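Contents: one structure, followed by commentary.
The complex appears here without one of its protein chains, the remainder shown in place.
Should a chain be cited, it is by its letter among A, B and C, assigned in written order, with residues numbered from 1 in that chain.
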Amino acid sequence: MTTIDTHSKRQPGWKRYAFANHFRNAEDEFDACKLGFWLFLATEILLFAGLFCAYAMYRVKFPEAFAAGSHHLDIRWGGLNTLVLLVSSFTVAMSIRCAQLDNQKWLRINLVITILCAFMFFFIKLTFEYIPKWSHGIRPGVLYSNPFAGHPQEPVWWSVYYGATGIHALHVLIGASLLLWCLYRSLRYKAYGPTHYTMLENSGLYWHLVDVIWIFLFPLLYLIH
Amino acid sequence: MNSLPLTLAQDAGLLEKLFFGGAGASPLAHYTDQVFLWILYFCIFWFVLLMGLMFYWVVKYRRRPGVPPQRSAHHNTRLELVWTIVPSVFLGAMFYFGFQGYITKLVSPTNAEVIDITGQKWDWVATYKNGVNPQEKVEIGGNTSAPVIIVPVGRPVQFRMTSIDVLHSFWIPDFRFKFDVMPNRYTSFWIEAEEPGDHWIFCAEYCGDRHSEMSAILRAVPADEYDATLARWWNETGALTPAQRGQRIATGMGGCIACHSINGSPGVGPTWKDAWGVEVALADGTKIPADDEAAWMNYVIESIRKPSAQIHAGFPSPSPMPLYNFTDEELGYLAAYIKSLSSKYAAPAETPAETPAEQN
Amino acid sequence: MQPHQSAAFDPNDPHGFAELGEHHGHHITSARTLVTIILVLVGLTALTVGASEVETYLTTEMGWLLPDWLNAAIAMSIAVVKGALVLMFFMALKYENPLYTIIFLFCMFAFALFLGLTGMEVDNRGHLYDWKKGVITEGGLGGSVMYPGATIHDDHAGTVTFAPDSFSGPLTEYLKAKYIAETGISEEEYHRRWAEANHVHDHTGVLSTADRSLARTGLSGALDTAGPDTDHGDAGHAEPAPDQPAGH
Partner (left out) sequence: MTTIPTPHDHGHHEGSYLTPPKGGFFAAVIQWATTVDHKKLGVMYTVAVLSLFMVGGLAALLVRVELWEPTRVVLNEAGEAVTTGQFFQLGKTPAENYTWYNRFFTIHGAIMVFLVIVPGVPATLGNFLLPLMLGAKDVAFPRLNLLSWYIYCTGALFAILSLINTGVDTGWTFYAPYSSSHAANTYNNVVLMTTAAFILGFSSILTGLNFIVTIHKLRCPGMGWFDMPLFVWAMYATSIIQVLATPVIGITLLLLIFERIFHVGIFDPAMGGDPVLFQHFFWFYSHPVVYVMILPGMGIASEMIAVHARKPIFGYRAIAFASLGIAGVGFLVWGHHMFTAMGELASTIFSALTFFVAIPTAVKVFNWIATLYKGSIAFNTPMLYALTFLFLFSIGGLTGLPLATLATDMHLHDSYFVVAHFHYVMMGGTIIAFIGGLHHWWPKITGKMYTEWVGMTGCIMVFIGFNVTFFTQFFLGTQGMPRRYASYIDEFQTLHQISTVGSMILGAGMFVQLGNFLHSIVAGKKAPPNPWGGLSLEWYADSPPSEHNFHHEPILTHGPYDYEDVYPPHCDPADFPLPEPLPAGAKHH
């Protein structure tokens, strides 16, 4: 992964890229990075597994509380956020395709759209969901202070909700940061091209995973009564 | 339900004495001992075989200069299959006998005598069918007030257990069984004592500072004596002074004396010895004046209802004291008891006619 | 162990990946595929939202009694399809080294074990004891027990209190009582505001299918005694009261 300058600086970054000296060739390094990243994605999935498990157990335990809590969520914002993430997933896939085809301009445009979508997701989450709910006393656990609870155990639902969406939102921010970094490197060095786009590809995989997790969180939180 | 697949040995053998210190106290405990010993024989057989081979070969094939190792097979599928399958059969048997013993101890006979056990930091509170609590305390290890829980001999007894704070585990080693005691959930198992005698009860799930003092005695008594004792306790507790009733609450279901000593020794909470009517400094700087009856009554009752409202200086805030749902009556009894422990208000001041209402 | 056959060394595949079925290569997914997938995904999102809306309409407006699991089953099936599409095409599992698919499936397997065995345990507690369904005499805090640790932070610096006093009963009961005491409104007015806050329409009096479900044996049998009254669907026009625990 060490970038070694073996060629003229005037060439785009992806052409200048060699490979770390403990690998046999760049192809091997690319495969290794991708394999490592898939393993990392597996850990991410299992991190969320705990939250999904807590969700499942408590939905069985307090179905009424979960139904009552779910009522406070607006399907419109949840659905919009789903679309935002799907579109961003599409654009990041397109930007990787552009890297493979050495289409630097559309690579960047797609990345910019993706990052905008990420921040839009976060903005919607914060402005239309977290802040109004928090100010109404709809908070996790003992912080809950809304007098109109639909069920004595509604705070547990909000604990699960804030836990799951909070950690997901954190992942959105991390993913957006990774993509921003990619964008910076693309603008500065033309770092990604047909023979070298490891960083972009892995950031894209991360972003897709964030999307996949939301694909499951959305129905679990918003749609199932 | 109580039929067992194994014959029961009544006398403790050498290994049983070595491991358990004696035979178990019930048929099911004998069963457990048998299962344990059979597993032990299995383990000893394999261990001696393996270690014997190991030491024999290590000595026989020790390295000698210039002598090469001998060629031998690098693997032997048939041998490997045998040593995989043969132990597996024994493992299956272990599972089966283990399951039998477990489920038999859990599923109690329908005619079992039910005793409610409530675990709390750091005391076992037993409540019998007729509502009385054990009245006798003994010293076990560092626990000076361990309750003596009596059970009838020859009659199945089911423990119905829950906790009011953290996890505990109700372990009677002589009956070879324990089960966790959890807040928000009831668990149970049953025993049947064979003959009269005392048995230890320990808490086996770590529950905080004085975990090691959370012990009790299980005393098996003849069934008629058991019935008579329960009846006697019931009669006794039916005619008590408020202070005595308070004492019953404090030492029984309230479990107050687990934290509040009655002899002046330090504890988690303030001692009750000579406490009533002596000026108390609170953590926030205010004082409870001495000899102000109303102020004291308010202070004590508020401290029980809202432990963190008024913190005695020098004790943790918020108070680690759990919340109890005492009735007003019971609070009065408790206050009367605490007052009776103060030498300022020695016995003459305490009349049986005094009721909580009058104290207020 | 056989002496290694050095003849097997292939300079083009020095690590012997070929024997494992691993292969290199960069698959370039066609734009047409990507566009198709995103369109399908958007369509499926619309479908799942629509299905949920229809389900709500049928239960609340038409009064149909749909099975409890139907809503969850439809939503989750669509989610699984969507997730699979993203994984296969956007994340290119379909075209890539099968090793990545194996990793993913392994991970799903671990997840399934975790969820399955935990759920199996949690759902099968105490089925042995009839007495657990009876009245519990002592102990058993249930979800309805007040929490003395409402004062949730304490250190040497001082105390930060989120819920001021200790309260009795569940947190939500405490909050309700406090609200009524502070605003001085009547019980009826409270219920009106409650229904408004919970988006409950007067003419239905139901929240959702889950409300009509039987009281469940949840994680703890002890909770059943303190379970909410789940029968207010019968009350017809009546305002649904916030669920009250029977105990305490």
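Keep this in mind: a residue touches a chain if its C-beta (ideal position, glycine included) is under 8 Å from a C-beta of that chain, and two chains touch if they have at least 3 such contacts.
Only a predicted model underlies this, so the values are computations on that prediction, with no experimental measurement involved.
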Considering the full assembly, with which of the depicted chains is the omitted chain in contact?
A, B, C
Out of C:Leu66, C:Met88 or C:Ala110, which residue would touch the omitted chain in the full complex?
C:Ala110
Sort through B:Pro68, B:Gly285 or B:Gly314 and give me the one touching the missing partner chain.
B:Pro68
Could you pull out which residues of chain C are in touch with the chain that's been left out?
1-4, 6, 8-9, 11, 14-16, 19-20, 22, 99, 106-107, 110, 113-114, 117-118, 120-122, 124-128, 141-143, 145-149, 152-155, 170-171, 219-220, 223
Across the whole complex, list the residues on chain B that are touched by the chain not included here.
18-21, 31-32, 35-36, 39-40, 42-43, 46-47, 50-51, 53-54, 57-58, 61-76, 79-80, 83-84, 87-88, 91-92, 94-95, 97-103, 105-106, 121, 140-142, 144, 165-167, 169, 171, 173-174, 176-180, 182-185, 189, 200, 202-213, 215, 263-268, 316, 320
Sites on chain A contacted by the missing partner chain, in the whole complex
1, 20-24, 28, 31-33, 35-36, 39-40, 42-51, 53-54, 57-58, 61-62, 140-143, 152-153, 155-156, 159-160, 162-163, 167
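Going forward, only the chains that are shown with their structure count from here on.
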Inter-chain centre distance, chain A versus chain B - centres from mean C-alpha coordinates, in Å:
50
What residues of chain A sit close enough to touch chain C in their complex?
24, 27, 31, 34-35, 38-39, 41-42, 45-46, 49, 52-53, 56-57, 60-64, 66-68, 70-72, 75, 79, 82-83, 86-87, 89-90, 92-94, 97, 100-101, 137, 142-155, 194, 205, 208-209, 211-212, 215-216, 218-220, 222-225
Once bound in the complex, which stretches of chain C touch chain A?
14, 22, 24, 26, 28-29, 31, 34-35, 37-38, 41-42, 45, 48-49, 52-53, 55-56, 68, 71-72, 75-76, 78-79, 82-83, 86-87, 89-91, 96-97, 99-100, 103-104, 106-108, 110-111, 114-115, 118-119, 122-123, 143-144, 147, 149-150, 152, 162-163, 170-173, 175-176, 178-180, 190, 193-194, 197-199, 207-211, 213, 216, 218-219, 223, 228, 230, 242-243, 245
